[in-house]
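Excluded from the complex is one protein chain; the other protein chains are retained at their positions.
First chain written, first letter: the chains are A and B, and each begins at residue 1.
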Amino acid sequence: MSTITVPLRQSEAQIARRETLRGLARSKTFVAGAVVVGFWVFWAIVGSHLTPQDPLNQGADILVRPGGAHWFGTDTLGRDVFSRVLAGATSVMKVAPLATLLGVAGGTALGLVMGYLRGFVDDVLGRVIDAVLALPLIVLAVTAIVALGPSNGTLIVVIGAVFTPLVARTVRAAVLAERDLDYVPAARLRGERAPYIMFVEILPNVMGPIIVEATVRLGYAIFAVAGLTFLGFGIQPPSPDWSLQISQNYSLLAGGSYWWTVLFPGLAVATLVVGVNLIADGLTQVLER
Amino acid sequence: MDQETRRRLEEYRRNQAGPVENALLDDLLTGEVDRREFFRRATIFGLSTSAIAAALAALGDAPLAFAAPAAVRAGGRLRVAIIPPPAKSLDPHTYQDQGGLETGGIAGEFLTRATPSLTLLPELAVSWKPNADASVWTFKLRPNVKFQTGQTMTADDVVATYLRLLGADSAALSAFKGVLSASGVKKIDDLTVQFTLDTPTASFPYLTSSTTYQAIILPANYKNGTFEKTPQTTGAFKLVSYTPGVGAKYDRYTGWWGGSAPLDGVDVTYYTDDAAVTAALLGGQIDLIGQIQFATGRPLFGNSSVQIFAARGATHRQVPMRVDLHNQLHDYRVRQAIAMTLDRPAIVKTLFNGRADIGNDSPFAPVYPSTNKTVPQRKKDLRTAKQLMAAAGHRKGFAITLTTEQTGEIPQLAQIIQRSVKAININMKLNILTATAYFAGSQSGGPGGLGTTPWLNTPMNITDWGHRAVPNVLLNSALETGGVWNAAHYANKRYDSLVKAYEGAIALKDQLKYSKQIETILLHDTPVIFPYFYNYLAAGSTKVKGYKADALGQVYLSKTSLG
Partner (left out) sequence: MGRFLLKRLGLAAITLVLLSVIVFALAQLLPGDIGRNLDGPFASPAQVAATNHQLGVDKPIVVQYGKWIGRLARGDLGHSLEYQVPVSNLLGPSLGNSLKLAALAFLLVVPLSILGGVAAALRQGRITDRTITVGGLSLTAVPEFVTAIVLIVIFGIVFHLLPTTAQAPPGAGFFTQVKHLLLPSFALVAVLFGYIARIARAGVIEALDADYTRTAYLKGLDTRTVIRRHVLRNALLPTIAVVATQTGYLIGGLVVIEKLFNYPGIGQRIYIAAQNKDFTMLESGVLVIGIVYLIATLAADTLYSLLNPRIRYGAAE
C-alpha cells in the first residue's frame, strides 16, 4: 500500500507547487509587490557601490533643494539624499527579514506545541503570551536596547521576541483546525511521537497560513524597525538608514522647510512596506483559494 | 574732566577704594584694560556707579547714563515653553538641569544678576566689596525686600540659603568646592553678609549670581519640598501651580521690590521634543521658547514671525581622548593630528550657521577676557597631521570607537569628526547612547579611578558642557590631575601649578600671562579637543518685547511685555 501511495503523493505535491507558482505569476498584486521589493533588495545588496555619490560624503552645500546635481537635494551635512535613499535599504533589509524569521520560527514552534498539546501546557503558555502582548512594545524595546546596547542584533532579538507570541496565536489557531483531521489520529495510531506529529505531519499542512503571516509580519517588522530607530534605539549614524534620516531631520519640517530630507526616505519606507503587503496579499489570494 | 569729578575720583581712590579697585583703576588709566573690560570688572568688584562714571569721565568719556526702559504695555499672560521638564522636586539647591533652573528662575532671585555681556548687576545685594586680596567679600543687601510669604528679607535668610547651598545634598557643591565652605558664611548685621573664602578668588561674585542657578535666595525657615506648594521667593512672579512633566503657572507678585512686572502672569508648558516645540511656536500655541538649538530649530531662523534672542557664551562640547590607555591615543602626536583634521570654521558654519566661536582646544573661550588671544589658533592642516601620524608610527592608521550621547547637535559633530579623521586613515566607529546610558554607572574607583561611567572612561567621547562665567571649574575638574571630571585622565604637574597661579591672579595682566602658558601646554598635549563655544539661543514671537537671552538660559521675565 505505502509503496504505491508515496510516488503519487510526490507528484501531487509537485503539481500543487507548480500550480501555486503559476497562480502567483498571474496575480497582479503579487507581481507588483515583487517588483517593488525586488528593486529594494537589489539596492540593499549593491548598497553604496553603485550610488551616484558616496552616501557618507559630507560637503559644504548643506540643505540644497532637489535639482541639478542632487536629484533629492542634500541634508544637514551636505550629503546627497538620493544616494542615501538608495543605500538606505541595506540596513532595513539586514534587520527586518531576520527579525521576522526569528519571530516566525519561534512563533511556529510555540504555536505547534500549544495547538497540539492543548491542556495545561496551552493554558500556561497562553497566559505568558497574553502577559507579553499586554506589555507595551516600547518598554520591552527600551529595556533590551538600553541593556544590550544599540545594534542590529539587539533590534532583531527584540522584534523577534515581540512577534513570537503574535505568530504563535495564528499558528495555534491553524493547528487547532488541523489536529482533528484524519491523518493526525492515524499517525498517533501508527505509534508516532508528539514531536514527529507536530513537525512532520502537521507543519507542512499549516505552511500556507504561516507564509502569509510571515509576509504580514515582515511589513510590521519594517514598521517596528522604523519606529525604534526613530526613537534613537537602532542603527547608528552615519548609516543612511531611512528611519534614521527621518528622525534626524523631521524637526526641520516646520513651515514646510527642508521637506526633501524627510519626504524621500519616508516614501522609501512606505513603498517597501506596500510592496511587502502586496506580496502578502497575492500569496493569500493564491494559497488560500 | 571738570574739577568736581576729579575731586570725587581722588577722594574715592584715597578713602574708599581698596588695593583691588585701585589696581583696576590704574589698569584703566594706563590702557591695560579697555573701557568695556573696565566696566565689566568694575561691576564684579562692586565699584559704585558714581565711581565708574568718574573713572570713565577721567578718560574723556561722557558720564554714563543708565537709560530708563521705554514705556511698555502692561497686561497679558506669556506662554512659555520649557524643554526638557524638570526632574524631581523643585528645591533650588538641587537644580541640575535646564528644566529646573528655568522653572525656578522665573520666580526666584539672586544676590547679583549676570547680564549677557558677563557684567554683574545688583539684584538682592546692592553692593559688594572685596578685601585687599579678594579672600573676604562683604555684601550689602537690599532693604525692604519682601518674600512672597510676607516676611522681609534679612541677612539671616541669605546665610541660611548659602548654608543650604554648601550642604551635602546641594547640586552647587562642585562650583563652591575649594572656594567657600559653610564656616565662611557670616552675618554681620541685618543687611550685611560676609563671605570668607578658602582661597582668594577674584571672580567670587559670579558664584552669587544667576550663573549659579541654585543660589536663589529663600527664607531662612524654608522647608525642602515646599517650593512648588507655596510661593516663597522674592521675584516678580510667584509660582502658583506646578504639575510635573506637564506645566506650571505663575502670577504677578504685587509686592515685588522692583515695582510691578508688565505681565499679568506666565503659563509654562513642558516639552520633551524639539520639533513639537518649534511647531508650537510657529503655530501660535506659545510665545517664547526658553532654549532652542540651531540644529533642530532651523525653521525658526529667517522666519518673519519669529525673533531670535542670542547671547554669546561658553556652552561647549569637549572631545576628550584618554591619554593613559595603552592605545594609539597615548602618543600626543596622534591627538594633535586628530585635532588638526578638523575644519573648525566649516564646522561652525554647518552646525550653527556661524552662531558660535571657534575653540582652540582649551577651556579658554573667546568670550572670556582672560583668554590670551596671542596664542595661535589651531587650523585644519592635513599635511602636518599626516607627518605627525607617520612620526608616531601610525601611517597606516587604526580603528577607534567614539562614544557619545544623543543630545542636540552632538551626533552630527560625531559624524563630522568621523569623516574628518578618515583623511589620516583612522577608521572611527560611532556609538551613540541615550543621555541616560551615557551618564550611567559609577564615577569613582575601578582601574582608571573614575569608575565605569562611559563619559569618564571611554577612549574617546563627546560630552556636553554648560556655560560658565569663568573657566575655573573647567580648568580644575576637567583637566587637573585627579580632577573628578577629568575624562581624558590627563596628569601634568606643570599644568596643575599654572592653574593654581591663574586662579589666584587678580590683575588681568597676570591672568593673561598664565592663560597663555596654559593654552600653549594644552595645544601641545591636546588631551581634549574643544571645537567650539556656541551662542545661547532662544526664540519668541514678534509680540514679545523686553526679553534678552541669558548665556546660561535663565528666563528672566520681569521686564518682558507682550506688545
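The rule is short, and it goes like this: a residue touches a chain if its C-beta (ideal position, glycine included) is under 8 Å from a C-beta of that chain, and two chains touch if they have at least 3 such contacts.
Quick caveat, the model's predicted, so the values are computed rather than measured.
Asks: Please pick, from B:127, B:192, B:327 or B:443, the residue that touches the omitted chain in the full complex.
Replies: B:443
Asks: Of the residues B:179, B:277 or B:430, I need the one that contacts the missing chain.
Replies: B:277
Asks: With the full complex in mind, choose from A:25, A:69, A:121 or A:138 the residue touching the hidden chain.
Replies: Answering carefully, the residue with contact to the hidden chain is A:138.
Asks: Tell me, which residues in subunit A touch the chain that this view leaves out?
Replies: 123, 126-128, 130-140, 142-144, 146-147, 219, 223, 226-227, 230-231, 243, 246, 250, 253-256, 259, 262, 266, 269-271, 273-274, 277-278
Asks: Of the residues in subunit B, which ones touch the absent chain?
Replies: Output for subunit B: 87-89, 94, 96-97, 168-169, 171, 173-174, 225, 243-246, 267, 269, 271-273, 275-277, 279-280, 282-285, 434, 436-437, 439-444, 451, 453, 455, 484-485.
Here, only the chains that are shown with their structure count from here on.
Asks: Quick one: report the Å distance separating subunit A from subunit B, using the average Cα coordinate of each chain.
Replies: Computed from C-alpha means, the inter-chain centre distance equals 49 Å.
Asks: Where on subunit A does subunit B make contact in their complex?
Replies: 56-58, 60, 62-63, 76-78, 146, 149-150, 232, 236-238, 248, 250-255, 257-258
Asks: Considering the complex alone, what residue numbers of subunit B touch subunit A?
Replies: Its residues touching subunit A are 274-275, 278-279, 282, 295-300, 303, 346, 349-350, 406, 411-412, 414-416, 418-419, 430-434, 436-437.
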